[in-house]
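One protein chain omitted, others in place.
As written, the chain order gives the labels A and B, with residue 1 at the start of each chain.
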Amino acid sequence: MKAFEYLSKIDRRIIYLVIGVVVILPLIFPTVERVRVMAPAQSLFNAVDSIPEDMVLMIDFDYDPQTMPENEPMAVALLRHAFKRRIKVAALSLYVQPLALALKALDQVTEEFNARAQTSADSIIYGRDYVLLGWQPPPIVPLLEMGISISNVYSTDYYGYRTDSLPVMQGIENFNDVGILVSISGGNAPLWWVGYSQVLYGVAVGAGLTAVSASDFYIYYQTGQFSGLMVGMKGAAEYEELVESKLQVPGERKASEAMPSLTAAHLAIMVFIIIGNIGYMMRRRI
Amino acid sequence: MNMSFDFWIWVSAFLTLCVFSFLYKDNPFYKFAEHLFVGASNGYLVTIIWHGSLWPQGIRPIFTEGNWWLIIALIIGMLYFTRFFPRTSWLVRIPIAIVMGYGTGAAIPATIQADIMRQIQGTVLTPQNFARWNAGSSGVIWTILLFIGVACTLSYFYFSREHKGVLGVTSRIGVVFIMIGFGAAFGYTVMARISLLIGRLQFLLGDWLGVLQ
Partner (left out) sequence: MKKRIPLLLVLIFGIAGIIPYYSQYPLVQNVQSFIRNDMIRIIAAFALVLGLGSLLKVHFDKIRRHRENWEYSWVLILSFVVTAIIGLFGGRTGGGMLPTSIGSFVFNIQVIYENVNVPLGSTMFALLAFFMASAAYRAFRARSLDSTLLLVTAFIVMLGVLPLGNRISHHLPSFVQWIMDIPNVASKRGIGFGIALGSVATALKILLGIEQKWLGGTR
């Protein structure tokens, strides 16, 4: 009986240790696990891939350090997709903290492409291929005003250049010139784009979500309000898989590399839950 | 092992370990890290507010473009600071009323359209919804199941009558759907939390210690 009592009273530090070990070991001794791409990520990939040449991909970076491990791989994969297909990118944030992370992701992917570029045409150049519009408070202003004019909200970009002077913004007036807006967020920002911008101006919206939000946001995917989704680290891994397999864009795949650790941790947690329930049921019978 | 000697990587690693030390127990390193986080975040916030908003949108246009009417907005904005003076603290309600009023008003049609009307459209039994699943004739079954699920879930939250008879049956079915929904949410939440840990360990083991292949 003591064994069953112990089963439901394992010290929390042992649990922490086990979780730590099962996450660390697969990182140090990696295995290759290809992910199966599911419909939501495929839909988003297709939607981004079919942006017309005269339109722009708008990316709303709305994740902060707290959700960076899930959201940053999504942003990086999306940027690789856009830059490979020479889709113009306009990046912005609805909040302050994500702005630095937007810059980080943009700099990382730009450096990757420019390291491989042979000519200026291959390179990714700020102002010609992408723009970081920046941040304007409160969120309601860009959500509603960009349907009238993007430069009304962002008359200057993050660096202080006039947005209407940048080649990438030539012919990009408002949401009618946005092929799709992808909101990569740790919170509810994608819902605001759907509720405000899409309702008023009809802009297509895609989302990169943390897994915590996934079950709540699926109702909008089912109605078609979201053109596609990347859900959690798995969704990021799926998009990385698509970008590498369909577009042959090499690069570090942080989300895909995490899959073995994720698997091990899930199994460990399931085992702990089962152990806890066994101990509980045995104690009930006594 | 290919340990980094970059100063900032070591700063990041040190701060990461300070926060992880909380797993053992609360300690001075964790408290230091916590307060540093709040201070540095707000320092960044002030930077972006000034360079991104107040100066280029609020103050500079008054002098360079002659947009004198922005002074009115600046004055209304400064009413926020009356909060610190008890005799005039009621004035803080004015800028709050303006910003909150506009946001609240804009939210009403947005919510009705996106969260109610479109959701109803996605639930009702129409040929468009049958075709949405790309599952041939199964699309009809899934749409009917979805409709039943939504109706039964709503019936569970109807507390004005006792859950007996027909309402008892539908609310019981609703509970089944709700449990499945919450189970799915929990499963994804586990993935989310573990992902955050993996991200940090990828930094410690990769960027700092250089042990990842």
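Everything below uses one rule, namely that a residue touches a chain if its C-beta (ideal position, glycine included) is under 8 Å from a C-beta of that chain, and two chains touch if they have at least 3 such contacts.
Note that the structure is predicted; figures quoted are calculated from it, not measured.
Within the entire complex, contacts from the absent chain reach the displayed chains A, B.
Only one of B:3, B:46, B:131 or B:169 touches the absent chain when the whole complex is considered: B:46.
Contacts to the hidden chain, counted on subunit A, fall at residues 10, 12, 15-16, 19-20, 23, 33-36, 38-39, 64-69, 96-97, 100-101, 103-104, 136-138, 140-141, 144-145, 148-149, 152-153, 158-159, 199-200, 214-216, 218-219, 222, 232, 234, 259, 262-263, 265-270, 272-273, 275-277, 280. For subunit B, the residues in touch with the chain missing from this view are 7-9, 11-13, 15-16, 19-20, 22-23, 31-54, 57-58, 67, 69-70, 72-74, 76-78, 80-81, 83-84, 89-90, 93-113, 115-116, 119, 122-123, 133, 142, 145-146, 148-154, 156-157, 174-191, 193-194, 196-197, 199-200, 203.
Here is the rule we go by: only the chains that are shown with their structure count from here on.
Contacts from subunit A toward subunit B in the complex involve residues 13, 16, 19, 23-24, 27-28, 30, 66-70, 72, 96-97, 99-100, 134-138, 140, 144, 155-156, 158, 160, 191, 194-196, 198-199, 210-212, 214-216, 219-220, 222-225, 231-234, 254, 257-258, 261-262, 265-266, 269. Considering their complex, residues 23-24, 41, 44-45, 48-49, 52-53, 56-57, 99, 102-103, 106-107, 109-111, 113-115, 118-119, 121-122, 132, 146, 181, 184-185, 188-192, 194-202, 205-206, 211-213 of subunit B touch subunit A.
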